[in-house]
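The complex appears here without one of its protein chains, the remainder shown in place.
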Amino acid sequence: MQLGMIGLGRMGADMVRRLTKGGQQCIAYDVQAAAVERLKQDGVAGASSLEDLVAQLDKPRAVWLMVPAAVVDATLDKLVPLLEPGDIVIDGGNSYYHDDIRRGNELGARHLHYVDVGTSGGVAGRERGYCLMIGGETEVVKRLEPIFSTLAPGAGSAAATPGRQPGSSTADQGFLHCGPQGAGHFVKMVHNGIEYGMMAAYAEGLNILHHADAGKHAREVDAETSPLRRPELYQYDLNLADVTEVWRRGSVIGSWLLDLIAGSLVSDADLKDYAGRVSDSGEGRWTVAAAIDEGVPTPVLSAALFARFSSRGDADFANRVLSAMRHDFGGHVEKSAEPSASGGQKS
Amino acid sequence: MQLGMIGLGRMGADMVRRLTKGGQQCIAYDVQAAAVERLKQDGVAGASSLEDLVAQLDKPRAVWLMVPAAVVDATLDKLVPLLEPGDIVIDGGNSYYHDDIRRGNELGARHLHYVDVGTSGGVAGRERGYCLMIGGETEVVKRLEPIFSTLAPGAGSAAATPGRQPGSSTADQGFLHCGPQGAGHFVKMVHNGIEYGMMAAYAEGLNILHHADAGKHAREVDAETSPLRRPELYQYDLNLADVTEVWRRGSVIGSWLLDLIAGSLVSDADLKDYAGRVSDSGEGRWTVAAAIDEGVPTPVLSAALFARFSSRGDADFANRVLSAMRHDFGGHVEKSAEPSASGGQKS
Amino acid sequence: MQLGMIGLGRMGADMVRRLTKGGQQCIAYDVQAAAVERLKQDGVAGASSLEDLVAQLDKPRAVWLMVPAAVVDATLDKLVPLLEPGDIVIDGGNSYYHDDIRRGNELGARHLHYVDVGTSGGVAGRERGYCLMIGGETEVVKRLEPIFSTLAPGAGSAAATPGRQPGSSTADQGFLHCGPQGAGHFVKMVHNGIEYGMMAAYAEGLNILHHADAGKHAREVDAETSPLRRPELYQYDLNLADVTEVWRRGSVIGSWLLDLIAGSLVSDADLKDYAGRVSDSGEGRWTVAAAIDEGVPTPVLSAALFARFSSRGDADFANRVLSAMRHDFGGHVEKSAEPSASGGQKS
Partner (left out) sequence: MQLGMIGLGRMGADMVRRLTKGGQQCIAYDVQAAAVERLKQDGVAGASSLEDLVAQLDKPRAVWLMVPAAVVDATLDKLVPLLEPGDIVIDGGNSYYHDDIRRGNELGARHLHYVDVGTSGGVAGRERGYCLMIGGETEVVKRLEPIFSTLAPGAGSAAATPGRQPGSSTADQGFLHCGPQGAGHFVKMVHNGIEYGMMAAYAEGLNILHHADAGKHAREVDAETSPLRRPELYQYDLNLADVTEVWRRGSVIGSWLLDLIAGSLVSDADLKDYAGRVSDSGEGRWTVAAAIDEGVPTPVLSAALFARFSSRGDADFANRVLSAMRHDFGGHVEKSAEPSASGGQKS
């Protein structure tokens, strides 16, 4: 099947490569000509402009956008006037599903079809395949199945779920039509919300293990500091590369994320290459916002989100308010950083 | 190698079977004679009492306890007087590592060796193998390697971690000597703490998906209830069995726990077989307590723990305090249960 | 000064009474004629319809809406066509500040002035006065000062803040022009968010005290239950009415909310009149949503919000997911309710 791909960044280019390798025909375009050139050298057809891309596609066209969420609308503003009734636009990036619903209505008014695809898989997706969560009209999604099944990992990528009727859904192959427009990005949004929570669970647990030698570091005795009552309980020097490795076999917490952590710790046991300023690209925020709208409690997912905010210093004013109160009611003076007892960088 | 096993419950009996199948020689004992009988029928040697067990073992003996954490000390009180210097006692249950340190000292004074083994794997362990996190004296742990390597899943049970020196540690086989006494259960404790957080991340995310049709249910308009401002955004009927199935292939949140959820949802999409009273067997509590001792923030792991407490009604008095305050400052009267909008049991 | 009041519920009627007592002239209207009658009996002028209300007011008119947030727009739809350029509409309810910004623009296009007033004080406000957080055009807010200063508690209601320039702002009197349209409800929204957090802090703390006798209740010993390791530490029978009373004098946590709790506990030490289903009327949700938009961590305020959701059963599906996972990996069977150890209703 033929597909136009707009956006040849990290994800888009790899998806074109996987589609091409899987026998689909891609025409690739990016605002940066160099990105198009790189794919051309891999034998992929390229386009020099949106007009050129649209011209090269057979009708009804299928165009996949793989651009940052913040520029989808600007891209659509230029693309949509070039399209014709019956054409399909697929947004495979990390759009907010609110925007999908709006865009679906806007494009529908022009008799264009809009499909939203939440795409998971990251840099490993080219080889492993991508997990695709899809929203849109049933007939249109059906029409795109050759694309989806080529991008997806396939049924063999995981053991069959006991009790599950084989082939009862394309979910077994790694792509799923979740519902009407927005449903794909809604499910992907929650996927990422869960991802935040899982990542934080690992990170917090490893931090406890990292500080399991706390009893070896003397702590000052003063009215500002809670002493460690039983230092003999915190005398462990744990090898986290080994610990995460052992958890990969037979434990309850095995996962792909754990595989990645185990790999990171092999080469850099203290993760000194990172400063610990953790970005969030939106889905975690939207997940918690959806939970609040629905009245569903998400203490874990929100704690994970807020830990990222705090990692970037965004609790600073709140912390100063706390210090000011402590000063005013108790005469407490702020302590400066304590190199030995404070956490991160152990000698 | 020869091993005495005390405690033939769910875990202990399966471990004996795996050891026997792997060529190790087990002598099995349980306070319930029937449990011993069941294993005897599988060709395993049984003991009729602790004395009988000890008598059947070659010196220096190795005895593995697989009993509830709450009865380990009572069992040791009876077992220890029967042992001789050089014998090894292994606690493979879910003991608090504080107890390991104490017991290690107590048994050491009698020239007995104490080894603590955090054992993960659950009911699947008999086939998959068990992930073993081990604390104790280096030489003693070394001596027990045939046992550990038979119980563990083996190197082939997971792909090699890129960059990792093959054979640099037994972690690659699924068992690890983590450090001195208590280290095994310390690492297992944190493993379970992470497990709580991961489980809660999935549970919260699925709850959001479960309520993605919130816009279809009219909510009352009154001063006590926050209206859903944009019901058109919550019109999705999601098939969670399919959603969790699709996530098993290529997504970032793939894991063994997800595999299990996908299986549960196949047969019971609303999980009506469960009431949602979630137990906690200690490790989650101890993990948070350790974090507090170390001064390490664990907002996610503690939120997961507290959600379990709340699931059992242990926030009730706090909630009544809130309602009383609301009544007194704002004249707010408690609303009774709202069958349509409240979450759990959708029709 | 003359003011039309629309909405004579709990809050609106009391505000009319306070204004009237303070020498302002009110004309009162409510869709329920009985509510108007009640105020007429107190000597307040009443209106029989919106038209009647508008007709009785001198130009430029000032009309205060004190109606549920969910019906403000419907009320404005009827009121606005009756007004003339230069008239002022004040929304004193709990509107979302997003709506204020929209309404300010809509009314501004008709040369009407829109003022949003976050009003705190609850049922005690008639006597204590109301804390007013105001958003709108500076000149318009200035014009309404007689109304605001009559509703507000006045400077004498709290001791002067040391170091503060007397009269540097009307804040000292209990009302404040916070900024342009929406600013009043924005500040009120965060006020309520803080209120959620404070209430939860008290509620959680009192719950700990309520269970300080946990060591007196035997807990089962099984693999599903974490035993209380040192029951001798939880042998206290605390009188919470006395504890909250003593905190009212000289402690760091004294507050008006604490005064209310102390009062509630006098008559009903176990708060048996409440079921503990805690409503939320919107501001707590909006506060967390604003924090997320701003990238500001609010772990405490969101935990307080989610505890309310959970109190109404909205975590149920998530809890069932947890139980299903525990069953599937560990063979754990859900325990039924434990009357003795579970929290709320102690014998």
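Letters A, B and C mark the chains as written, and numbering starts fresh at 1 in each.
Assume a contact is a pair of C-beta atoms (placed from the backbone, for glycine too) under 8 Å apart; a residue touches a chain by one contact, two chains touch by 3 or more.
Note that this is a predicted model, so its numbers are computed, not measured.
Visitor: Counting the whole assembly, list the visible chains that the omitted chain makes contact with.
Guide: So, spelled out: the chain left out of view touches A, B, C.
Visitor: Which is it among C:Y29, C:Y202 or C:F317 that touches the chain not included here?
Guide: Counting the whole complex, the residue in contact with the absent chain is C:Y202.
Visitor: Of A:I88, A:A171, A:V243 or A:L260, which residue touches the hidden chain?
Guide: A:L260
Visitor: Mind pulling the subunit C residues that touch the left-out chain?
Guide: Against the missing chain, subunit C presents residues 97-98, 101, 120-122, 125, 128-133, 152-155, 157-159, 161-164, 169-176, 178-180, 182-183, 186-187, 190-198, 200-202, 204-205, 207-209, 211-212, 214, 226, 228-230, 232-239, 241-243, 245-259, 262-263, 266-267, 287, 290-291, 293-301, 303-304, 306-307, 341, 343.
Visitor: List every residue of subunit A that touches the chain not included in the displayed model.
Guide: 9-10, 68-71, 94, 96, 122-124, 199-200, 202-204, 206-207, 210-211, 221-227, 229, 256-257, 260-261, 263-264, 268, 270-282, 285, 299, 303, 307-308, 310-332, 334-338, 342-345
Visitor: For subunit B, which residues lie in contact with the unshown chain of the complex?
Guide: 252, 285, 288-289, 292-293, 295-299, 302-303, 305-307, 309-310, 312, 314-315, 318, 329
Assume only the chains that are shown with their structure count from here on.
Visitor: Could you classify the subunit B-subunit C contact as same or different, where same means more than half of all interface residue numbers appear on both copies?
Guide: Answer same: the two copies use largely identical residue numbers here.
Visitor: What chain lies closest to the overall centre, CA atoms only?
Guide: So the chain nearest the centre of the shown protein is A.
Visitor: Enter the angle, 0 to 180° in steps of 5, of the rotation superposing CA atoms of subunit A on those of subunit C.
Guide: About 180 degrees, rounded to the nearest 5.
Visitor: At what distance in angstrom does the C-alpha mean of subunit C lie from that of subunit B?
Guide: A distance of 42 Å separates the two centres.
Visitor: Where does subunit B touch two or more other chains at once, residue-wise?
Guide: In subunit B, 122, 200, 202, 204, 207, 211, 226, 229, 256-257, 263, 299, 303, 307, 343 touch at least two other chains.
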